[in-house]
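Left out: one protein chain. Kept in place: all the others.
And then subunit A:
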Amino acid sequence: MTPQGSRFGPWIGGLLLLAGWELADRLLSDAFVLAGPVAVARFLMDEGALMGRALAVTLGNAAVGFVIGNLAALALAGVAVVWPRSERVVTGLALLVFCLPLVATGPILRVLFGPGPGPQITLAALAVYYTTLIPLLVGLRAVPDTWVELVRSTGRGRLAVLVHVRAMAALPALCAGLQIAAPAAFLGAMVGEFTGAERGMGVLTIRAMRALDVPMTWSLATVATAVAVLAYLALGALARRVLRAPPPVILAAPSVRSKQGAAWRDVALVAALALGGWAAVIGLGGLNPFFAKGPGDVVTALVFAPDAPETRATLGAALAETAVFLLPGYAAGLAAGAGLAVLLVLLPGVAGTVLPLAIALRSVPIVTTAPLVVLLLGRGALGTIVLVAVMVFFPTLVACLHGLRQTPGQVLDVFDSFAAGPVTRLIRLRIPAMWPAFFAAARMAVPASVLAVTVVEWLATGSGMGRLMALSASLSDYDMLWSCVVVVSVLAALGYALVGAVERRVLAVYAPEQQT
């Protein structure tokens, strides 16, 4: 997955990063927002033992969550492919769960698990399973019909196709998914510590930021970034060892459009399963009705209660505030991710320099960067928009790079024989090959951007849905909190469906094998 840039590319990128970072530190020395590499190195030398213990705890939780989340993704993808009719229901439910805002789920997980690492591991797993599931499903379908028919002709069924053809074909997508998942798992484990933990990097981050301990804050960010970058590179190296075969030519006939009726039935099924599951968790979990609200409670709070109009007005105002940040940030992140991926393919020499910078940018915990971005860009919309864009940008970049590389070698050879230039190849060949991965990223980015915007609102700007959820939790207004969860999840799912509708139109032309 690492670009084929010059051997010195990463070093140049790294040095540029260090120099710019130190310079920024010197320029902002009075603002208490940034500590440069020198200060960070000094802190790590003095407090290495403390940092090591915290890292061990958080990394351990993140790793367990990473494994659990990805295994869940594998299992769900397997179900969806062996039993294609279930796919929309599986992904729909998976999406709803992924959209649950962690500001609200954190305290509930803490009550469910009691003291210990339960919430940290769960939030890490929840942060990764979806970003693995979606590319995996794309990969599992990226199979030439002829291969499937070959297996079928031997009299074997869907399971054999899954094991012998689809699983192999899905490996590149799986690797890309795992690479995106690594920093997300770490962030999930850190935020999980906000629900009440005794030790770990998240605990230290809160401590350091309150204490104005800027060297400690940035040392934590540096260590978290280094871990995420190393995980990314290690998974990339693993992928290169595993993936030796060039991507195949996929010739698929345009599929017959699925009936609208079936789609609505699936939506209804997802809604029914989600509501049933929700009610069951509340009922069977023995959760106290003071904070565990069921579907009926939310409907009452939003529709029938005497203060329902006020509740709806509060929710609506917060949603509007959030949408102002969310939509531009989402669009900017997508454009930047896809644009940079295209640029890197055109100028492969730059990739080695730019990619480490991009990974580092994405991996710096949002908790740490938020105050810096807010200082630089102000407390208005721009700061939040940029932070959302950063969260969206990186998964899109990775997915698009992966997509651009999925250009079949044979077709490239044809273009070569006609002496087509790099731009022609890009427009006629690579970008069309990129669409499935791009749209998968665009869909995944919907919940990711919701997550980003609510976290930023909660921790930095104190506005919108993030503020409303944090406030509702602290004032025990659990009717409002659960209403927020429902509204956020449903809107995220709708956004996702909207992207999916656009995707179907585009892919019907460029990648009919992805149609289900």
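Everything that follows uses one rule, which is that a residue touches a chain if its C-beta (ideal position, glycine included) is under 8 Å from a C-beta of that chain, and two chains touch if they have at least 3 such contacts; residues count from 1.
Heads up, the rule we're going with is that contacts and distances are computed from a predicted model.
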Absent chain [UniProt protein name; select from "Serine-protein kinase RsbW", "Thiosulfate reductase cytochrome b subunit", "Thiamine pyrimidine synthase" or "Energy-coupling factor transport system ATP-binding protein"]: "Thiamine pyrimidine synthase"
From the listed residues A:16, A:163 or A:211, report the one that touches the chain absent from this view. A:211
Which residue, A:26, A:53 or A:85, contacts the hidden chain when the whole complex is considered? A:53
Tell me which of A:36, A:65, A:106 or A:403 is the one touching the absent chain. A:106
Of A:84, A:157 or A:196, which one is in contact with the hidden chain? A:196
List the residues of subunit A that touch the chain left out of this view. 30-33, 50, 53-54, 57, 102-103, 106-108, 110-111, 114-116, 191, 193-199, 203-204, 206-213, 216, 287-291, 370-371, 374-375, 379, 459-463, 467, 470-471, 473-479
